[in-house]
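Heads up, one of the protein chains got dropped from this complex, but the rest are sitting where they should.
Then we have chain A:
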Amino acid sequence: MNYGLMEPIYITGMGMNCSLGWTPEEIHTSLIADAKGGISNIEILNTRHRGTFPVGEIKRETEDLRAEITNQGGYQLNRTSILATKAVEQAIEQARHAHRAGGRLGLISGTTVGGMDVTEDGYINHVEGRLHNINFFQLGGAAFCAEYLAERLGGVQYLSTISTACSSSLNAIGNAVQLLQAGQLDIAIAGGADALCRFTINGFNSFRLLDQNRCRPFDATRSGINLGEGAAYFVLETETSLRRTGNKPIAMITGYGNHNDRFHPSSISPDGVGIQMAMRSALEQSKTPLDKVDYILTHGTATPNNDASEGAAIHNLFSEVAVPDYVSLKSSFGHTLAASGAINTGVGITSILNGTKYPNYNWTEAMPELSSGPLATTLEKQSVNNVIINATGMGGYCSSMVLSKT
């Protein structure tokens, strides 16, 4: 966990999707050329909140997406599992099917709602006492996505789903990293997915955390979240595994920190104690000095609470050196909940590979309590060697990861 150094874990494949694109390359291009393009009115999700809350929605009906998945194993896949499958397929394609190279393979997936879209539909019949035509009890559970992926891939010898609210996928990657480090696994496929659903829109609305306008992370006028959807998964290997698979790593995970903010069940402490500890632990493990951090992909939900807290944590941690360029990408493709840490990890990798620092879109007014604002314009031809990825979730969960150039 948070002690001692660790051997790096190599990322050899990645796949991701969100409202900005279906591949890491598409998302990279969109973040540079059309950073606002991923937020829009609700057009696909069937909810009474259409027209009220902007979201980062993938503009494809679930049925259409489902039709693109071959070998569905006889299940009617939920939207989360479809997005996950597409990302996993990309990742293992890039890693040249490392999962079939032998060695002990694990699959660790993060989700908050799982197949809630299926459960919501089923419940409308269920509460009326009618039998629903889909077994939503099975297909709607959070564990189903990993079960389906394990069946689809074959050869999965260790299986878990992590659900720590909006930090789920970063903790899934963290769990995989630790299993690889401990010798429990040789190769892991890890990441997470969440699709938009009524459950989360209404849940966040009950907390009055949603913005009816485009969200404005780290802006003085910020007033809430734009939800989003997507998935990102990675093939992770140990050095020993690399020798067997011959895969070329695209980046390394050099540190992971996980701490609890233990402040309040549904909000985080004003000074961001938990996320500050998580960043510090991840950096210590990575052996990366503060002044070697090039870029921070924050959790940055655009709620007044989160950004003040995370902003304070960053400025406190980097009080002795220049605060690195930091951004929230939530104004570009929304808060993808459980998937957010994994999608930020994917974006961190494309940042390292392309030497690009993507901007924090829709930022105009500095927060009075922070001495520096986020990076508001795209920077290219940068030397990006170490990137911090943050994710927090209700329940006090705070996690941080250090991605490094190979």
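Here, contacts are C-beta pairs under 8 Å (C-beta built on N, C-alpha and C of every residue); 3 or more make two chains touch, one makes a residue touch a chain; residues count from 1.
Keep this in mind: contacts and distances are computed from a predicted model.
Asks: What is the protein name, per UniProt, of the chain that does not appear here: "nitrile hydratase", "EF-P lysine aminoacylase GenX", "Beta-ketoacyl synthase, N-terminal domain" or "Branched-chain amino acid ABC transporter permease"?
Replies: "Beta-ketoacyl synthase, N-terminal domain"
Asks: So which of A:G21, A:P54, A:G274 or A:P374 would be touching the chain we can't see?
Replies: A:G274
Asks: Per the definition of touch given earlier, which of A:N17, A:T62, A:T161 or A:S340 contacts the omitted chain?
Replies: In the full complex, the listed residue that touches the missing chain is A:T161.
Asks: In the full complex, which residues of chain A touch the absent chain?
Replies: 1-4, 47-49, 74-75, 112, 114, 116, 119-120, 123-124, 127, 131, 135-138, 140-144, 146-148, 150-151, 154, 156-165, 168, 171, 175, 178-179, 181-182, 184, 198-199, 201-207, 258-266, 273-274, 277, 393-397
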